[in-house]
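What you see is the complex with one protein chain gone and the rest in place.
Let's turn to subunit A:
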Amino acid sequence: MQLTNRAKKTDKSELSLFERSYLPSLATGLGITIKHFFQKKPTIEYPEQKRYLGPVFRGHHILKRDEEGRERCTACGLCAVACPAEAISMVAQERVKGEEHLYREEKYAAVYEINMLRCIFCGLCEEACPKQAVYLRHDKFVPVFTDRSDVIYGKDQLVEDMNQRYQRDAWTKEDAMKLWK
């Protein structure tokens, strides 16, 4: 019974004397290995070299600010609800007078924490967010933890730095396709 057309016919005829001497196949083999010896190695030496992961890579979380530097998050909790790993927790607080330059909405997250051991980097928080506040960066990993106290990331590690604003390389499929050219 033929399932695919990829099966190769093997030659089962008796070997000739020349083939039986083992030398021709040995020479072929040595030729193949020496070819690989001089080939360019595809290795990317990770800590020194990092490959571009694409505009859709889901890495380190970021809480965006708007153009005037105000936090976009309004502590609605939709991200926490969407999170399948229950990694996100927050404490909401009302904006008082004089804080309009800090928070865009009338309510803001006084505490916003992501447990990076729980997070599975699925990006559902990003999808759930109605204020375009939380994103997963494509250009930064969450680093290795060496201590349990490093695991929970607070606002100090998550809120965007206005001096180094995060910009995704491509938002649409068309833009992303251009990146690979």
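FYI, a residue touches a chain if its C-beta (ideal position, glycine included) is under 8 Å from a C-beta of that chain, and two chains touch if they have at least 3 such contacts; residues count from 1.
Here is the rule we go by: contacts and distances are computed from a predicted model.
J.: Under which of the names "NADH-quinone oxidoreductase subunit H", "Branched-chain amino acid ABC transporter permease", "ATP phosphoribosyltransferase" or "Phosphonate C-P lyase system protein PhnL" is the non-displayed chain listed in UniProt?
T.: "NADH-quinone oxidoreductase subunit H"
J.: Among A:K41, A:H101 or A:R148, choose the residue that contacts the chain missing from this document, as touch is defined above.
T.: Answering carefully, the residue with contact to the hidden chain is A:K41.
J.: Touching the absent chain: which residues on subunit A qualify?
T.: 12-14, 17, 26, 29-30, 32-34, 36-39, 41-43, 45
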